[in-house]
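The complex appears here without one of its protein chains, the remainder shown in place.
Presenting subunit A:
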Amino acid sequence: MASTKTYTAIFVVLMALSTTQAAVEWLGFLEDYYWETLGVIMVLSTMKALAVAGYYMHLRDEPRSITYVAMAGLIGFLALTAGASYSII
């Protein structure tokens, strides 16, 4: 386990990134640059998810095989969503 200090730092970063996401909407970026802003917001969510998975779920300290198990689920989700969405575009 990492130190309580690290966990606290991660927590602060997570809160800050969440606030940033909301701020982006409040500042009206979505009105003018919808897809760019969508990209930024999703990247921020992904960063937060990686921080939670890496530190709080301590995937960093587990054998890689555990990460692959989770990745398999993620890839399944992406295959379904991308395949289904692509089929109707």
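Just so we're on the same page, a contact is a pair of C-beta atoms (placed from the backbone, for glycine too) under 8 Å apart; a residue touches a chain by one contact, two chains touch by 3 or more; residues count from 1.
The criterion applied here is as follows: contacts and distances are computed from a predicted model.
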Listed names "Ferredoxin--nitrite reductase", "Cytochrome c oxidase subunit I+III", "FAD binding domain-containing protein" or "SufD family Fe-S cluster assembly protein", with the criterion being the UniProt name of the chain not displayed: "Cytochrome c oxidase subunit I+III"
Interface with the unshown chain - residue positions in subunit A: 1, 4, 7-8, 11, 14-15, 18-19, 21-22, 24-26, 30, 34, 38, 41-42, 44-45, 48-49, 52-53, 56-57, 62-63, 65-66, 69-70, 72-74, 76-81, 83-89
